[in-house]
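Excluded from the complex is one protein chain; the other protein chains are retained at their positions.
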Amino acid sequence: EDILLPAPQNISILSTNMKHFLTWSPVIVQGQTVRYSVEFQGEYEREYANESWIPICECSLITATVCNITEDISATVAYNLRVRADVGARRSEWGTLKGFFNRITTSLTPPLMKVIADGYHLLVELEDMGPAFQFCVLYWKKGQESRMQQKVVKEVSSVVHLDTMEAGPDYCVKAQTYVEAINRSSSFSQTQCVRAQGSTSMWL
Amino acid sequence: SGELYCSLPNPRNVHFESINMKNVLHWSAPEGTGDGVLYKVKYSVYGVGRWIRKPECRNINSTWCDLSNETSDYEDQYYASVKAFLNGMCSDWMETTRFNPLTDTKIGPPMVNVSSTEKSISIILTAPEKWKRSPEEESVSLLQVYPGLQYNVSVLNKKTKKRWWFSVSNNTLVVPWLEPGTAYCVSAQIHVTTPLLYSGFSKEYCIATLRDK
């Protein structure tokens, strides 16, 4: 008599910087390859489309126990996710994520940043984190924290010009990411300070 | 008018090519037909019932037809269609996909004007103009069409080979505190955030800061 295939367990989401991954524990069937399929359901489907589920074809009958769901979690609403296992003709029940997932809970890390002094010019190099990200860059003359200036960088294209510097004082810079779609910011990066007249970026 | 016997192969790849809302219909000749094929063109405004013939593109042998005048209202969307004729035979009408001038046009690069002093360069950026019927007609800058238009400006120090990037919303940029007697090359691109549109980069304009007196 066919033993029912157990549904995948420990289903959870790893979400960092608006990249979302569904993971689960493998279903063990001795000597056989287990394959998994993933489906999602947004709030729209629950409330307006008869609680329908939508398959993610990139995660259909896969052997991995992780699925990149970033493309489908593309609205700031509560999503349901589920996984089932297949071995040959045997199929498990759906294992469903406990609770919903809303991308507003993604964890945002401070941006990688490099501050450069090129002559009298203060520049910053920021990591490209994708179209959803903007950067809020704060810079000030060391000791004059109260006169901090801000620049919003919407497009990261290698070295971005911040401002000109007077010769002599140190200029300090820190940055945070901002994601408009969820209206949240990361914490600030570590502060980096440089000085005009050709000094390269250094930690002070 | 009685239609001719329509078994001629169809014109292919009928589509709009649009730059700064100069909207030109293009197509390829029907497969296997040599010279002598003639074409006629019609267009329609999406949501409005009538096809309208384009007299200037009746019985033409070229494979393009400028419909800028007929598609200049960018709050509307359009279809266009082409029919081929050869030796008493004709093809079917072949249509474009729905053309939305606002989202489907390509934006040309901005004009860049650079001047310098001893220690600074000044850059004036000008967005291209929307296509217009005649030189006398009032110009409309694409800045008026796309209020969110911005410029990405690249400034290259030819001596150090270092390139800096600026993102500006207004059309002037002054880069002070530069090295005297040094060549800087400037290039700029237009970026519209929504609808998402990028122009190509302008030609590079190089200028040297004046030498120390």
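The first chain written gets the first letter, and so on, giving A and B; residue counts start at 1 in each chain.
What we mean here is this: a contact is a pair of C-beta atoms (placed from the backbone, for glycine too) under 8 Å apart; a residue touches a chain by one contact, two chains touch by 3 or more.
We take it that contacts and distances are computed from a predicted model.
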Task: Write down which listed name, "E2 ubiquitin-conjugating enzyme", "CKLF-like MARVEL transmembrane domain-containing protein 6", "Interleukin family protein" or "Queuine tRNA-ribosyltransferase accessory subunit 2", is the UniProt protein name of the chain that is not shown.
output: "Interleukin family protein"
Message: So one chain is hidden, and I want to know which residue out of A:8, A:42, A:95 or A:111 touches that hidden chain in the complete assembly.
response: A:42
- prompt: For chain B, which residues reach the chain that was dropped from this view?
  reply: 44-49, 75-77, 79, 97-98, 100, 102-103, 147-148, 193-196
Message: What does the interface between chain A and the hidden chain look like in terms of residue numbers?
response: 40, 42-45, 47-49, 54-57, 71-72, 74-77, 79, 180-181
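The criterion applied here is as follows: only the chains that are shown with their structure count from here on.
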Message: For the complex, give me every residue of chain B touching chain A.
response: 152, 154-155, 157, 160, 162-167, 175-179, 191, 193
- prompt: Which residues, counting only chain A, touch chain B once they are in their complex?
  reply: 118-121, 123, 153-155, 157-161, 164
